[in-house]
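Note that one protein chain is taken out, while the other chains of the complex remain in position.
Labels run A, B, C and D following the written order; every chain starts at residue 1.
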Amino acid sequence: MADETPLLDELEKGPWPSYVTEIKRMAKKNAAAKDLLGIQEQSYKDRVTHWKHGGIVGVTGYGAGVIGRYCDSPEKFPDAASFHTMRINQPAGWFYTTKSLRTICDIWEKYGSGMTNFHGSTGDIILLGTTTENLQPCFDTLTEAGFDLGGSGSALRTPAGCVGQARCEWSNIDTLGLIHDLTMEFQDEIHRPRWPYKFKIKASGCPNDCVAAIARADFTIIGTWRDALRIDQAAVQEYVKKGLDIQELVVRRCPSEALVWDAKTQELKLLVDDCVRCMHCINVMPKAVRPGIEKGATILVGGKAPIIKGAYLSWVLVPFMKVEPPYDEMKDLLRKIWEWWDENGRTRERLAELIERLGFKTFLREMGLKPVPQMVKYPRSNPYVFFDR
Amino acid sequence: MADETPLLDELEKGPWPSYVTEIKRMAKKNAAAKDLLGIQEQSYKDRVTHWKHGGIVGVTGYGAGVIGRYCDSPEKFPDAASFHTMRINQPAGWFYTTKSLRTICDIWEKYGSGMTNFHGSTGDIILLGTTTENLQPCFDTLTEAGFDLGGSGSALRTPAGCVGQARCEWSNIDTLGLIHDLTMEFQDEIHRPRWPYKFKIKASGCPNDCVAAIARADFTIIGTWRDALRIDQAAVQEYVKKGLDIQELVVRRCPSEALVWDAKTQELKLLVDDCVRCMHCINVMPKAVRPGIEKGATILVGGKAPIIKGAYLSWVLVPFMKVEPPYDEMKDLLRKIWEWWDENGRTRERLAELIERLGFKTFLREMGLKPVPQMVKYPRSNPYVFFDR
Amino acid sequence: MAEVTDELKEKVIKYLETVPHAKNRDVARALGDEKALVDKAIAALAKEDKIEYIYLGASFVKLKGKKMVD
Amino acid sequence: MGRTDIGPPDFHEMLPDVIKKNYGTWKYHEIPRPGVLKHVAESGDTVYTVRAGSPRLVSVDFIRDICDIADKHCDGHLRFTSRYNIEFLTPNEKNVDLIIADLKKLGLPVGGTSPGISNIVHTQGWIHCHSAATDASGLVKAIMDEVYEHFVETKLPNHVRIAVGCCINMCGAVHCSDIAVVGVHTKPPRPDHDRVVAQCEIPTTIQSCPTGAIRRHPDQSMKSVVVKEDLCMYCGNCFTVCPAMPLADAEGDGVAIYVGGKVPNARKPPMFSRMVIPFLPNRPPRWPEVVQAVKKIVDIYAANAKPYERVGEWIERIGWEAFFRRTEIPFTEQHIDDFTHAVETYRTTTQFKW
Partner (left out) sequence: MGRTDIGPPDFHEMLPDVIKKNYGTWKYHEIPRPGVLKHVAESGDTVYTVRAGSPRLVSVDFIRDICDIADKHCDGHLRFTSRYNIEFLTPNEKNVDLIIADLKKLGLPVGGTSPGISNIVHTQGWIHCHSAATDASGLVKAIMDEVYEHFVETKLPNHVRIAVGCCINMCGAVHCSDIAVVGVHTKPPRPDHDRVVAQCEIPTTIQSCPTGAIRRHPDQSMKSVVVKEDLCMYCGNCFTVCPAMPLADAEGDGVAIYVGGKVPNARKPPMFSRMVIPFLPNRPPRWPEVVQAVKKIVDIYAANAKPYERVGEWIERIGWEAFFRRTEIPFTEQHIDDFTHAVETYRTTTQFKW
């Protein structure tokens, strides 16, 4: 391979930290990383990828967690000829001790390219590039150290949640506790793909949705509250005194006209029934407004990217669910969904697409859930109604 | 037949004028009207219709304007055994001299049941109920008197327009002149069905759309203006003085935040570029705000009821078109649309459904129109894009 | 545009003898003639009372008196 | 043969003088009282309009009656509106009361101006249509009797457009009305095999069904069709092309109620009406359940909407869940769309009310 990387070198300029610099750091001591650099330069020259589909690679007993990958020019880049990825299930909330991180680094430097993604966009730690032979020993060493693989293929994918109650005052549910519990409960579903296609679970502690759960999880858990948000009037006045144009920036932006600012009494009034818990007033005045105290979550289903039928945002399924260990209600619902989907789904058909094909009504019946208006933006406009007679 | 109509008699009670009373008025002197009353009572008793599909009935040389209808109990109601409807093309704007109305009444009393609809929901005068033999003589007498049939079947349907410049200060186009001109130009298309399905044209003089053109015409013409609406500040102040809460009821309701009320100078400011000509401020203050002076129309296409693919509201096709006699640009566009639709449409496929099936892009190309953002609510979200390469 | 000829009208009738009913478009396609011209021919034949229009959820033309459904 | 293709009379012949003179130069209008419009032209000329309700289905004698009024007070001119009302136009203010007095004698209500309830756009029903799942004229009479006060007065937040369609062909702007009453079948068609052979084209009939519920009869010799009943949503499209497939049924037919549609571009863009009551039985002559449902929706809207809010705008502001809660209308499976663009109607946000 050529040692020159004139194109990539351009990407070492500029203020943002450079991934090229990172590959070069590893390339100095790791042959696979060196070939990765070469392949990337080659792609920049040719403007096409030089990777091929992966074959069947993995670790014993698992069908997930490894993405096989081969280079299309093995003669040129022998040390990255096979360059498989391992997905390592992150600790909930992406919290680490330096000890645990250093352990992973040492293992990966030994068995792989030394290149990583912290993190993959599902949430796993991505260990980028190793050989088929090294997969099993690397895995064994990782489990020794207390780490395990995440999901891939037609399996449950590694669940993820926002930082939640660990460092956020707005979290209505213990996202980390929940995500960890679900991950442990469903190890088999994560590691042994059995379904029509992938299935993702994400949990955000409030409607700000800091893990984009509504956009990229088949099962979306978003913390919410059933009572009134709490307003500290003195703190509100403090914000106003400091120059916040509360009428324009808070009251007017409330999507459901649930707030009234009484300029005379300097009081922010809430029309409790009208609040749709959008978080905006809370976001603007974190010291003055807080979520209510009767906490739980809204469960939505179906979020996904465009393949095949188009992108979906998740749909409200359960407006309010209490979320407390052992999370039985949620687990039952998940199992019911999987059973129905596995029974009826076509290959590569995500949950949303199946619901669309068989109808929300059928889905609700199968789930044993009653229809409620919260499930729809608006009722049907067409008159093509089925009745059971 | 029975002379008793206990069910219908109930509908002669109450303050709203009764159609039953009207049928009874005619029933006294007209056998067909008498049987109509009997059939209606029968339907009220049985809770089903007693009419059957029409066969082939019409007047020589036309394929439209008559709706054939037969009763399913001719033995019981011999005088309404055949009870065809004639659709008479109304004068634009539904203006009449009493002379012309009396003429129609006399003709219909002679040849038909004497029952009418003023008007049908497309806009025609509906002459309800005559026999097959009477169709031709009735038609001949009507044309003698200067009236002609309207559309039905897979034809151009009778065009209709709002009262427009005849009595409305907001009309940006001469709806009556336009509708009359189009009706005269396309007599052949109205009277001789040749297309895949029906086609409707409606024109409203402004976006209030007082003939519901956007909801029920394949070709929707809505008057608009290209410059700024005109504000008479003194008249605005007059409204405010009389107690209009202009901030709440006008400024806040403006859909595009194009109005600013300066309470100090008592001036209503317009952000010209932001106005989307929704009419609201004009509607609330007709003495103070008026449309601009550079007038024309927006052309939209596709509006229709639910059969078969669902209901459609018309889609913007030409954001602004000058509308002046001889209306050549509009007629050319209509002919182009018909040609494409007739060439490609399936039986019972309305224009909107064809556009949906073959794509808006194809339609635009065929029409020789350039895509503009005004045609869409928002651009595509899916990445499934075709390129010509 | 060309005028409607007796030959064309004859061709239209010949064609309509072979089908229960048809759309103007189908007649034009079958005859290979310009559609606008066929429209005119059909209008002329309608006025001559040689053909009539029927409605089966959509409108069609047929020879006067011919059976509606095969 | 007589003349053909003469088209309608030229409207110019039909216009009153004051209209002809001020055509295109009207300046503003006022609504001095319900049912009366006053339009003022640039020239200073004024025209008064008196609007009267009509049952639409009228005898020629009714037309002659109103012609008498127009001859007396309006120089022999009148017009109808796009909602079937009758309008008497006159430049003389003093004629207004005379016209109203004469209308009173005929028993015709004066009103229909905004913000109230004007005439109901409707259709043929059992009076003339083979397709009807309910009667239009009877429903209209029963509903207008009930909401009559809103025709003769203007005390609503904005006008409420009511429409009745006697089957889902929805002849009229039913699909964009504040309140729409639509006749529905709820039983599948029953093919009459003997008549299918005689009256229907099998391929056309099969093709007519939007859900593919119609199949060839398994017995080839039958030359008929069968309906897979679980796929049928009673649209009647097959009946339109094949008269031998009736769906009308005394028990199965009834009406659905849709709300929240609008046509104008004022404030919010045009909206479709949406289903709120999937089925109410046909109870002629006065359809009490339907009338009460309409009344209730009007009342709750009147009490809660802000000025200028149409029914749909009001519901959009408070949310459909609040609408169902306040009206106490049960929300069912049938409310959830399952047709082509169903997924566009599912809620993709945690924003909702309890």
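Going forward, contacts are C-beta pairs under 8 Å (C-beta built on N, C-alpha and C of every residue); 3 or more make two chains touch, one makes a residue touch a chain.
Note that the structure is predicted; figures quoted are calculated from it, not measured.
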Given the contact rule set out at the top, which of the displayed chains would the hidden chain touch in the full complex?
A, B, D
Of the candidates B:L300, B:V323 or B:L351, the residue in contact with the absent chain is B:L300
If I consider the whole complex, including the chain that's not displayed, which of A:Q40, A:T131, A:S154 or A:Q374 touches that chain?
A:Q40
Per the whole complex, from B:A234, B:V260, B:I293 or B:V372 the residue touching the absent chain is B:V372
Which residue, A:R102, A:K322 or A:K370, contacts the hidden chain when the whole complex is considered?
A:R102
Pick from A:A31, A:A81 or A:A311: which residue touches the chain that isn't shown?
A:A311
Residues of chain D in contact with the chain not shown:
265, 269-270, 341, 343-344, 348-351
On chain A, what residues meet the omitted chain?
7-8, 10-11, 13-20, 22-23, 25-26, 33, 36, 39-40, 43-44, 46-54, 60-62, 67, 69, 83, 85, 89-102, 104-106, 108-109, 114-119, 121, 123, 128-129, 139-140, 143-144, 146-148, 160, 162-163, 165-169, 171, 174, 176, 180, 183-184, 187-188, 191, 207-212, 214-216, 222, 249, 253-255, 277-280, 283-284, 286-287, 290, 305-311, 313, 347-348
Which residue numbers on chain B touch the omitted chain?
207, 214, 222, 224, 226, 255-257, 273-278, 298, 300, 312-316, 319-320, 352, 356, 359-361, 364-365, 371-387, 389
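Heads up, the rule we're going with is that only the chains that are shown with their structure count from here on.
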Centre distance in Å when chain A and chain D are each reduced to the mean of their C-alpha atoms
48
Where does chain C touch two or more other chains at once, residue-wise?
47, 57, 68
Where does chain B touch two or more other chains at once, residue-wise?
54, 60-62, 188, 306, 310-311, 347-348
